[in-house]
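With one protein chain removed, the remaining protein chains of the complex are shown where they sit.
Going by the order they are written in, the chains are A, B and C; count residues from 1 in each one.
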Amino acid sequence: MAGNIFGNLFRVSTFGESHGIALGGVIDGCPAGIKLDFQEIQNELNRRKPGQSSIVTQRNEPDKVNFLSGIIDNETTGTPIGFVIYNKDHKSDDYHHIRDVYRPSHSDLTYELKYGIRDYRGGGRSSARETICRVVAGAIAKQLIKNITITSYVSSVGDISINKSYKELDLSRESIEKNPIRCPDSDTAKKMIYKIKKIKNQGDTIGGTITCVIKNIPIGIGEPVFNKLHAELGKAMLSINAVKGFEYGSGFRGTKLTGSQHNDLFQKNGKTKTNLSGGIQGGISNGMDIYFKIAFKPVATIMKKQRTIDKNGNFILIEGKGRHDPCVLPRAIPIVESMTALVLADYWMYAKLSKYSSIKN
Amino acid sequence: MAGNIFGNLFRVSTFGESHGIALGGVIDGCPAGIKLDFQEIQNELNRRKPGQSSIVTQRNEPDKVNFLSGIIDNETTGTPIGFVIYNKDHKSDDYHHIRDVYRPSHSDLTYELKYGIRDYRGGGRSSARETICRVVAGAIAKQLIKNITITSYVSSVGDISINKSYKELDLSRESIEKNPIRCPDSDTAKKMIYKIKKIKNQGDTIGGTITCVIKNIPIGIGEPVFNKLHAELGKAMLSINAVKGFEYGSGFRGTKLTGSQHNDLFQKNGKTKTNLSGGIQGGISNGMDIYFKIAFKPVATIMKKQRTIDKNGNFILIEGKGRHDPCVLPRAIPIVESMTALVLADYWMYAKLSKYSSIKN
Amino acid sequence: MAGNIFGNLFRVSTFGESHGIALGGVIDGCPAGIKLDFQEIQNELNRRKPGQSSIVTQRNEPDKVNFLSGIIDNETTGTPIGFVIYNKDHKSDDYHHIRDVYRPSHSDLTYELKYGIRDYRGGGRSSARETICRVVAGAIAKQLIKNITITSYVSSVGDISINKSYKELDLSRESIEKNPIRCPDSDTAKKMIYKIKKIKNQGDTIGGTITCVIKNIPIGIGEPVFNKLHAELGKAMLSINAVKGFEYGSGFRGTKLTGSQHNDLFQKNGKTKTNLSGGIQGGISNGMDIYFKIAFKPVATIMKKQRTIDKNGNFILIEGKGRHDPCVLPRAIPIVESMTALVLADYWMYAKLSKYSSIKN
Partner (left out) sequence: MAGNIFGNLFRVSTFGESHGIALGGVIDGCPAGIKLDFQEIQNELNRRKPGQSSIVTQRNEPDKVNFLSGIIDNETTGTPIGFVIYNKDHKSDDYHHIRDVYRPSHSDLTYELKYGIRDYRGGGRSSARETICRVVAGAIAKQLIKNITITSYVSSVGDISINKSYKELDLSRESIEKNPIRCPDSDTAKKMIYKIKKIKNQGDTIGGTITCVIKNIPIGIGEPVFNKLHAELGKAMLSINAVKGFEYGSGFRGTKLTGSQHNDLFQKNGKTKTNLSGGIQGGISNGMDIYFKIAFKPVATIMKKQRTIDKNGNFILIEGKGRHDPCVLPRAIPIVESMTALVLADYWMYAKLSKYSSIKN
């Protein structure tokens, strides 16, 4: 458990560095008999791909996944699914200048102190490029639990945020994909894009938040005590590069309420009138929508001169080279959804083990 | 992995319901040769205990832990440590009125739908009473990693919050324990206590936040990619009853900053001038302080009449009976610290596996 | 994973030393809704108990298990089942003479070198007394998979063995329990008992084999590649004290056959005419009987003088004191069955995850 394996029943093991030969992974535990839509898997990869728009990095990676096992005639066979994505456009030269330098708010120095060695090219394993494997696995997980809808969108960039509940928004794929920032509120989207362009021109970067909504989830998914559904979702989100916070349901805002304000009263059908609980009670899905918000810090690589130190402990000025994102949020959307799908697929399989489970194959 | 086991190398497996015969657990993987301070373990339990002050529940549980194995002459032997806490003051009669009723924002209905059966007495397994086992295990974990200091305190109650960084506060045990709300800022503490008493008199409850600070942590603790240190800390915190959110370092506030504002510049000694990163880079401790904040919702059981439904889907009015906390925060302090200690002990052992590890036995 | 946890979905975590306060454990993952027969659990413990007959140790332990959680009205609730067995008849004085001595073919010295400390009383954690927790958990596992029949019997003691296939024997509980050696072949049983009494009178001990047969097992239990059903059964058996070997189906004898002799030809209904495969193909149950044999070495504690060494590396003569088994086989029967049940319960739950699984709740 050195950290590169996620999930227990639907389990993915990933490998690969930013500028290595390839990235890839193995999915073990995917049930047999799932008909895979490969175009949809590639679509998810394309949503994560660099170079999609003017507000993301202009690197040019085809990001084509090759499946090596576990599938016959587009159908899973129950044996492990091996996959690989070869790196094509790795301009390692862009990184020679940081070989002996530790970039601020990157893990260069930390890796070197832990491992005694570090792949300096593009951050190596610590680069967000590893998330490509999460998207491949997550895209398959989505197809396993295809009745559940997972949607995420950019809810704030810097201090610009949507001031509406997710219920007031059109969360269709078309709505979210219609602008490059992936914000379903057009007016806010425009402001966000303007903001990012401005920040980019300054050689700087900016943070923001993503909101994720899970609809049509069966009752009974989640395992008490330590493996509460929101705890695992929180871990999954916090494992994504640049994430600094996670809240679900009423979140931090809910700390200011009283119990009588916060409690979700039942309707006769067992559903609740309000949903400050965020669709989870006691760590288990209650059938209401699950929603949560994730905080992303600004990208650490900036196109401005910064002072830092080198291997000899001397100060040195560095400046980002190459092609970087001024704001990771739009490209993080499929990553958030993929990690959500991985958690749900895993816990969905656990939920099937209950004698009283409503979940059928 | 039905959810009652935490950790991999330092692993605790817990059991027990709120009004059952006993709660307890097994710690597997605690190294041999740790001299245990039993008084300190009991101190931690006492900090969690009901009835400590007028602002917490007046239940009267001795909460005495019995160790059954794994220890000789106060020293761990490397074999599993079994422990049990017998329930004494379980007034199950206080719960007869909810036998066929689903309390709002409790997991009564969800458990019943998942398991087909539920222990209605005091919430059964979903009660926060299970956290007593976390405190026992966490108190031992603290003694394993005794050079690391873990301190938590109540940083807000409702809309009353400390408006200071943790660095401006006296975080000694004495400072935090000197008032019943466990807030090291005396003026704020008074307002919090006043607020809680007022809320309690109204038969209501209130939420708040806890801040936790880890000092003197070695560099190199945490495992990329999926098991980043803050991801596991987040999961640990979110697994605590009533927690709705987690943020570390700059957290949600950091989303509003630019990269040039957010980056922590190095000093020549490898430490950073600022610490918006919160002591973790790439999921691995970098030697700076780790700090995070946890959001707790208000307790769902209130002493006011609420409408809810019974087994037959009829509306019914209920009102909390028995002895409940108007605010869980002060009693949650040792739980937060215990879960932090469990994560750190587990990851500390992983870190020892590195050839270059600075961590010695 | 320090070694005291078994299983993944049906998972038991155990603790306790031979002469400590208590032994016990936690079962996590047992599904809700299993009606437990407590008398049957106690029956299994009684079969393992010392003092049952003149050919086993005369220690007098009540071996009464107390369940502490996870059960309401005799029915499992899906929450963890905690249990404890207090030690009563621990005459630790019988062990003072070995405090500073390492007994031959015991783990005294090995434990001390690994852990730096050892519980010398009755072997501490390395004593077969820990198997009592396996029997508690196994008895519950048996009730979870109650349509599957698990039967084991003593098939040889020293050089006296049953020269019949299991199919020629009456494997009913009555048949096996009708003599103290638990061998269903009466003539052989008499010879075995005579042999053990003779060995006991000499102050010596003797080894033997146990055969285990699983009938009525559904098709599809077992997971390739590394978790083949027979691999996990082998591990389970080899984890029992004193076990030196494991074979299933044709076993070691099968190595002398040719493919044309060994292959099990199909009948039209998919069953096979012969069953040298032992009911498992590719690591997965094929619906035929599963059978395997386990080798037990002679008990290391003998009532004869042996030369050994003490802490100072001096030679010393020791002689077993107290009450020991001249042959562990009859008391190992319920342990073998319990470990078999634990493996099957765990893998039965995995098998339910397959879309095409014939296994229903």
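Observations
The working rule: a residue touches a chain if its C-beta (ideal position, glycine included) is under 8 Å from a C-beta of that chain, and two chains touch if they have at least 3 such contacts.
Every value quoted in this text rests on a predicted model; they were computed, and no experiment measured them.
For the chain that does not appear, the touching partners among the shown chains are A, B, C. Screening A:25, A:218 or A:279 for touch with the missing chain picks out A:25.
Of the candidate positions C:119, C:247 or C:337, contact with the unshown chain belongs to C:247. The residue touching the chain not shown here, chosen from C:33, C:158, C:180 or C:322, is C:158. Taking the complete complex into account, residues 1-5, 8-9, 11, 13-17, 20-26, 28-29, 32-33, 66-70, 72, 75, 77-82, 84, 114-119, 124-125 of subunit A touch the chain not shown. Although one chain is hidden here, its contacts on subunit C can still be listed: residues 1-6, 8, 14, 102, 104-107, 109-111, 113-116, 125-126, 130, 156, 158-159, 199, 202, 204-209, 219-220, 223-228, 230-232, 234-236, 238-239, 244-252, 254-270, 272, 276-278, 281-286, 295-302, 304, 306-309, 313-315, 350-351, 354-358. In the full complex, subunit B touches the hidden chain at residues 8-9, 29, 31-33, 78-79, 224, 349, 352-357, 361.
Going forward, only the chains that are shown with their structure count from here on.
Measuring from the averaged C-alpha position of subunit B to that of subunit C gives a distance of 39 Å. We define each chain's centre as the mean of its Cα atoms; on that basis subunit A and subunit C are separated by 46 Å.
Subunit A and subunit B have centres, each the mean of its CA atoms, that are 26 Å apart.
Listed for subunit A are residues 8, 224, 354-357, each touching two or more other chains.
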